[in-house]
Structures are given as C-alpha cells and as structure tokens.
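Heads up, one of the protein chains got dropped from this complex, but the rest are sitting where they should.
To keep things simple, chains are lettered A, B and C as they appear, and every chain counts its residues starting from 1.
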Amino acid sequence: MTQLLLFDITNGLIIGAFYVLMALGLSLILNLSNVINFAHGGFLVIGGYLAYTLLPYLGFWGALIAAPFLTAIIGLAVERVLISRVYGRDPLYSLLLTFGLAFIIEDGVRYIWGAQGKPVGIPEFLSRSLSGELFFITGYRLFMVATATTIVTLLFVLLRYTRIGIRIRAGTLDLETVAGLGVNVRALRSLNFAVGIFLAGLSGVLAGGQLGLEPTMGDGLLMPSFIAIIVGGVGSLAGTVLGGLLIGVASGLTAVFYPSASEAVIYVLMAVVLLIRPRGLLGEEGMLT
Amino acid sequence: MTIRSGSAGIGRRTVIKSAAAAGVAQFASPFVVSAWAADTVKIGLDNPLTGTYAAPGGNELIGCKLAVEQINAKGGILGRKVELLVEDSTSGDAGTAVQKARKLIERDNVDLLVGNVNSALAQAMAGVSYEKGVLHIVPGGHTDPITGTDCHWNVFRVCNTTRMEANSIVPLLFKTYGKKWHFITPDYAFGHTLYDGCEANLKKLGGTITGNELTPLGTTDFSAYLIKARAANPDVLIVLVQGSDMVNCLKQISQFGIDKQIHVAGTQQELESVEAMPPEARVGIWMFEWYWNQPGVAGVDKFVADIRKASGGKVPTARTWFGYVSIHSYGLVANAQKSLDAKKLAKALGDFQLPPEVKVQPNNVYFRGGDHQLMLSAFIGELLKNGDGDPENLFKVNSVVSGDSIAPPVSETGCTLKWPA
Amino acid sequence: MSGPFGTEQLRRLTTLGAIWLVLLLAPLWMPPLGLYTALGTRVLVLGLAAMSLNFLLGFTGVLSFGHAAWFGLGAYATGMCLKWFAASTPLGLLAGMLVGGVAGGLLGALLVRRRGVYFAMVTIAFGQVFYYIAFQWLSVTGGDDGLRGFERQPIHLGVATIDILNNATAFYYFVLVCFALTAAVMGFILRSPFGRTMVAIRENERRARFLGIPVELHIWIAFTLSCFFTAFAGGLYALVNNFADPRLLHYSQSGDFVIMAVLGGMRTFWGPLLGAVVFVVLQDYVSSVTVNWQFFIGLLFVLVVLFFPRGLLGFLQQRRRA
Partner (left out) sequence: MSLLEVDRVSKSFGSLVAVRDVSLKVAQGELRAIIGPNGAGKTTFFNLISGFFPPTTGTVSFDGEDVTGLSVAKRVTRGMARTFQITEIFPELTVFENLRIGAEVAAGYRLRPWIGKNAIAAVKRSVDEILDLTRLSAKATRRVGELAHGDQRAAEIAMALTLKPRLLLLDEPTAGMGEQETYEITQMVRRLHREKSFTIVLIEHDMRVVFHLADRITVLDQGALLAEGTPPEIAANEAVQAAYLGKAA
C-alpha cells in the first residue's frame, strides 16, 4: 500500500512536470502582457502536429527541436498581427481574441491533418521502462521530466541574470516604469510571447510522444495549467511551478483513491487555496487585481 | 441551407462557395424551402463532424453519401431523387444536436432522421423524432437503452448494443487468457453498461474481477490507473475505453510494457483508433463490428473499392458501413412498400433482411422486429502491429459470430414498442 | 446612457415598439426566411442569458467568464425538479433560478475583491468546478450522457391550458413572456438608484467609493442578481431541449455569452439580444454550410474584437453622437 502510494506520488510529479512546462508559457504571457492566452492549448496542438509532420525527415530529435521553434514563429506572427492590438485594452478583449484563435487553430488543424488521430513514434530506447518494478517510469517520461527541469532552470537563470530577463521581470511588476526607462516594451512583449509559445510547442511535441495527437487535445491540457497558475499565484513563476506539481500529484492520487473526482479535484484544490490565500500560494499582494 | 450531396455527391469542403451562394438565394426567396419538399426524398444526417467524435462521424457520412449516390443511380426512392441534408451535431452539445434535429424535421421536413455517434445525443434526438413521429435510424450510438428501456416505434439502431459486444467476445477471452480480470472502464453510461455485460458473462463462466478503474471521458494520462491495475496483478487487463482515450491507454500500456506481463484485450475496437496508435500499441484480441478484409465474401470488394474512391483511398471502417446500411435499409423498404409513411416503413423494417450487397458479410443481418436492433455479426480477431498486405489491414479476423447468437432475447432488453394508433 | 436610457423619449419608445413587434411576429416572418420557430426560441433564451451577463459586464463593468455555470445550474435544477419533485413548469423554473442564483451569490462573495483578468480567471475556474461536478457525478446528473427523462409541462391558467410541449409556437410565446418579464425587471433595476450606482462603479470605481458607495457590496449584489437572471435563462434552456448536459456549464459556453454581449454592444440594454440573434443564426447557418464552421465563428470573435469593440449598437450610437 505505502509502496503504491509512493508510486502514485512519483507518478503525480511526472504528470505535474508536464503541466509545469505548459503553465510556464501561459504564465509568462499573462504576467507581462496581462493576456490570458486561451489559444495556448491550440499552439500546443500545432507543436505536436508539426513534430508529426517533420518526424519522417528530421527524426524524433530533429522534430523535437524544430517543431517548437516553428510554433514560436507562428506565435510571434499571431502576436504581432493580432494580439499586440489589444495590449492595454480591457482584458475582456484579449480573452475573446485568444478564445476565437483557439477555435480557428483547432479547426485549422482538423482541416490540414484531418480529424483522425495521429501517432507520434518515439525512439525505441526511450519507450522502455526503467525496471519491471518501476514500470511506470519509462525512459520517455524521465526524459520529459528532465526537459521540464532543464527548461525551468534555464528560464529562471534567464530571468535573473540576463538583461532581457531582468526587464521582463521588472515589466511584470510595473510596465510603465520600465517603458519610462526607454525599454522597447513592444519588442519585449513579442519576445516574451514567443518564448511562451515555444514552451507550448515543446509541450505539444512531448505530449505527442505520450498521447495520440488529436485536434481537440488542447482543451484537455489547457485548464490544468490554468489552475496551476491560480493555485501557485498569478505573477509568480515559482508559484506556477509549485502549482503544476501540486495538481499533478493531486490528480494522480485521486485517480487512484477516488477516481470519479480525478478531474474535479484540481478545482477543489484551487478553491481551497483561494479561500486560505486569495493570492494563491506564492502570489504577492497587489499583483493583477 | 444544407449540403445536398445526394444530388451531385459533392465533397463537403468543396461545397462551401456554391452552398453559400445558394444560401443567399434561399434567404432571398421565401419559396425555396417549400419548393424542395415536393420533388425529393429528404434524409437528414445529424452527426458529429467536429470535436472528439469527428473521425467516426466523418466516416459514417462517407458511407451515407455512397448509399445515397447508389440509390439515386438506381432511380432514387419512389422515382424521386434522394437528398442528404448534413448537419454537424457537434460531439457533445445536446442542445445543438436537438436544435439541428428540429431544424431538419420542422423546417426541411425530412422523411428520415439519421444519427448519432454519441449515444447521449442519439437519445436526445430520439426524443425529438419520436415527438414528431419521424423515422429515425441510429447508426453508431451503442448504449443499450436506445433499443432497450428507451426504445421507440420509430427508432432503429444499426451498431451493436454493449451487451452484444460483451457476449460476443468474453467467452473467447476467458478461454484464451484466463479467469482473473481487471477492467479500465470509461465513466459514463456506455462504459457502465459494457462493464455490466462483461461482468455478467464472466460471473457465468466462473471468473473473478480484481478491480474496475472508472476513468473519466477524455482522460489523457492513464498511468495512475495502470499502476493500480498492475498492482492487482490479474491475468487479463480489459480496456473498455473508446476513441482517443483508448489510443492513449493502449499507448501507455505498451510503453509501460504491461502487455509483456499481463494479457491486454477488450471488447469493441475500431479501425479509426487502431490507425491512431503506434504499432507497438496494437495488441490483444478484440471485436470489430464490421471489417473490410473479407476474402471471398460477396459484395465486399466492390464496397471497399467504391469507398476508396470516395475517401481518397482509405478503406471503409465499421462506421462507414453503419452509415451505408442506415441509408440503404431505408431506401429498400421504402421502395418495397411504395410509401414514405413512417409507421408503415417502421413495421416493414422490423425483421427486414439486408441483401448481400448491403450487409457485405457472411451471416444473416436483419433488424429485429421486437426492439428494432440490427442483428449484425461480430468480427473477432487479433490486432496486427503492422499492415498485412495493405497498410490499413491491421486486424486478423479469426471468426465471424452471427448477431442473433450474441444478442439477448427481446424479453431481456426491457424494450416494449408502443405503436401510435 | 443608451438603450432604454436614451435621452429622447420618442426614439426610445419607437425602438422599444419595433423590438417587441419583431419578437411578437417572429413565428410569422421566420419560416419564409428559411428560419424556424425552435431557432427563435433558442435565440430568445440565449439572448436572455447574454443580457443577464451584460447586466454585470456592461453596467457594472465586471467581467465574469464563468456565467455558464449559473446557466447550467439553472438548467439542471429545473430538469431535476421536473423529473423528481413536481411536474410543473413554473415550479421547475423557480427551482432553477433559485439554485443557480444562490450558488452564484455564495461564490460571488469570494470574488468581489478581485478585478480584471484575475476576476475573469477565477470565475472561469470556479465555473469549471460545476462543469466537472455535472460531468462526473453520474448518479445525480447523468454525467456526460446528460440529464434526461423530463418534459416541460402544459401551463394551467385557471380558464385554459396551454400545451407548450407539442406546440412549438405556443412554447415560443411562453418563452417570450418569460423573457419580457425578466427584461422588464432588469430594465427596472438599471433605472433605479441602485442601478445608477452600478453604472457609477463601471465609470469610475474610485469616485464611486468616495461618493460613499460600498463598492464590494454593490458589485456583489449586481453579480448575484445577474446570476439569478442567468440561471432563469438556463431553466428555460432546459425546457427548450427537455434535456440538460454538462456542456452547458463549460467555459466555452460562457465565452459564447460574452461574445454575444460584446457583438451586440455591451454598453446597451438590447445589444446582447441582437448579438445573440446574429451569433446563433450565423452559427446555425454556417455550421450547415461547412464542416469548418468553427473557423468562421473564431474569425467572428477576432473581427469583433478588432473592429467592433463597442458592438453593433454601440457602433450605431457613436455614429449618432458624431
């Protein structure tokens, strides 16, 4: 029993690592641009399908690198052409805009690749389990966790120690001042958005190896990352990471002990957190209210 | 404005422009709508074309279109051209499905309503068709009540009931794989009835159940359930989830190497899902409701060839066949009865035997008079990791069990048809 | 102010007259246009929901992106009441309104201190809680298969009995009456001193506060009222389909309501109804023409945001002012 419990917690962390990856992108965009990107799930799907298309030519590793970059480029274009127009306007508009984009992307994907699900093959050695005992820790899932960890570390280093990163962080707290300092906010936001979408694309490729690709797979993954942000506290990337892992474990455990609540549990978790700490676990007073 | 593929067999996407134009015309002139009613026999298809069930829904559409073209080629129904009005019911929004059903019946006054892949939507639609007394054929919604406790005189169903699925395959799995079973069941009506069917059979055979994982529809990560299932260490792991859930589940099973330690199998399997899986995930004994590779069976090759033509080289799946059968059975009885009267045709459809070119399989296939359930065969066999001879030949049929041998007697379905005066 | 608050009495009365005339005659003019009564009924109900949302969004300036939850709760409660407790349509509607409204009010109390994006996010998330409850609590809600097995019941008015079940037109008029009553109540409140404090909060929260208005309390009341109206619309929707499914509580449904409000003009009283007409008819039409209808709906969202942020009516008003 205790062993089973241990397994499930580990497993939950693995799932959580994936949510973190997706939620971070969402969080970056929300923090700097004050935009809830409903289309994030859509970009994830694009990433997955691009990988599927590139796989025959570049192989898994090639696709793993190329697809997210292509997704980021698409994202950048979308940001420049559409999303940048609603910056500074009532959040209502960015919500509706990305909401519409989500529709367009899902339908576009169905139009291009068809409604029929698509498999993404992964390297043989990754698809094996660690051991008969720890069968649920496959090479691939370890690889996902490793990727997530690397990305998180990179991101935090970037935000702490590079000029761009520091500006992004400053912008999160007080955009006016940053603009006042002569920083090109527009470029900063575009870059930041691209990074966010890159993460979405990457999550898409990784998900493709684990799940069957499907035009609608985005929605299912959007909400958890969304909750991860609220639980962790809007405005705090560390919080997002914490939130992601938390809901991963929470859903993993309930799936075993009370399956019929496995989806609802993350929302209950959120409700509880908000009741105790209205700002979320690591959210700071005065952010985005 | 609705697509009328029957009249020309236009592909759905190519139709947009012309349709839009026609749409304007229709909005402009009040008389178009009423004008239609007279000269054609109208069949309304209210089925998912977007969302999770888009793939099966799309295939059923292809089957329907082919049938309509064939009927029109042979002079239509009662000498009148058949037109197929296609509406997207969406995959889960009953409100829309009902809305479209009303649209087809009230505005376009269709003679036959067809749909839905999603059992819930099918039943919601049945509510409307029953209220309006319109003949209604459900091609691919599996939950038992449709031809059981909630059956109606005007509603017919082509695909299996979950009970038939269970009966068709459980004994074989028991014989080949062993007596200790663990289930992964989708947590909604379809899954529950399917599980009950399997359980009943298993009990009869003296097997035991080590557990049943109820997974919410749309579950992407099955690891938690698989860990639990594996810990129970059964002889067989039965996967009852469908569609993309099944794909994800089997994919993770193979990655975890569970299929190396436990037998993995299930009841209903569909080509749509199998094609969405990577080869290593294609394992176990399953049951197909129809399969395209039947050497030497009358009419199959022609059917497959026609579908390939219509679908850019893809073979027909069970779904394609469901659509095909739905339309043809209606055409046949209507012409036989020389009438479009719903009640008359409903009576005639009861115990109506499908001809070879429509049933395209060895055994007798007919709608049972007592509950309006089609007695279709179950194709039992094993999944092939890679296409044998044809990339889409991913299933090796071992036996074809006739429908009436696996269907519970009408008395057990809980269906009593109430006919209008 | 605009809509029924327009300055020139005459113009206001004529618009009102026109709107009601169009609604009253709908069953006559719709069929010739290739529309159908059931569609009209649906537009009315969704329009009412959009107006209820806009009561909060357009007149208090608070963006709730989770109103589908109250809509759905209303639908389920109405269905359950009809199914298990009493075969009475009015009673069912009452139950729906109460359940949805009370639930909304309770949660609202947790939310009123949040603003902007954060308020939107939290409302979405809380809405989803109810979605998953409806989705997974099979024994009570029927889960993904939805709540079935109830029918709207004939209306008994001492003298006569109106069969709203089988007579589509009769049902349309029944819904129209419900719509009229709710719209009247909304309009009434918006013209009251309380209604004016709502607008004050929308216009300038700080000033409102320093005029001695306890902003949180007033936002909470507005939110709760809006939930009651939305839930009532939800109850009607359950009657339209004789069916309730989880999809009603999903955030994408909330999105539909918001776009209806914005599309029609969220600073106007009747805008959301117009938005609902355009949105529902367009969706019904496009989805029959092409399998890729979602693309066009998405495009609609984008175009509205970029080119009609004040909505159709708002656009007209600007033209008039200019």
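In this section, a contact is a pair of C-beta atoms (placed from the backbone, for glycine too) under 8 Å apart; a residue touches a chain by one contact, two chains touch by 3 or more.
What you see is a predicted model, and the numbers here were worked out from it, not measured in a lab.
Taking every chain of the complex into account, the omitted one touches C. Remark: the omitted chain is touched by one listed residue; of C:W84, C:F210 or C:F307 this is C:F210. Checked against the hidden chain, the listed residues C:T89, C:Q153, C:T182 or C:T197 yield one contact partner: C:T197. Of the listed positions C:V102, C:I189, C:V281 or C:L306, the one in contact with the omitted chain in the full complex is C:I189. Residues touching the missing chain, restricted to chain C, are 1, 7, 188-189, 192-194, 196-197, 199-200, 203-204, 206-214, 218, 221 (touch as defined at the top).
In the analysis below, only the chains that are shown with their structure count from here on.
Shown here, the protein chains touch in all possible pairs. Centroid to centroid, with C-alpha atoms defining each point, chain A and chain C lie 32 Å apart.
Taking each chain's centre as the average of its CA atoms, chain A and chain B sit 36 Å apart.
Shared contact sites, meaning residues of chain B that touch two or more other chains, fall at 13, 50, 187, 216. Residue positions of chain A with contacts to 2 or more other chains are 107, 110-111, 260, 263.
Considering their complex, residues 30, 34-36, 82, 85-86, 89-93, 95-97, 99-108, 110-111, 223, 226-227, 229-230, 234, 260-261, 263-264, 267-268, 270-271, 274-275, 278, 288-289 of chain A touch chain C. By the touch rule above, chain B contacts chain A in their complex via residues 13, 50-52, 54-55, 57-58, 187, 213-216, 218-221, 223-228, 230-231, 244, 247-248, 251-252, 254-258, 261, 272-273, 275-278, 280-281. Within the complex, the chain A residues that touch chain B are 4, 7-8, 11-12, 14-15, 107, 110-111, 114-121, 127-129, 132, 135-136, 138, 140-141, 207, 210-217, 220-221, 251-253, 255-256, 259-260, 262-263.
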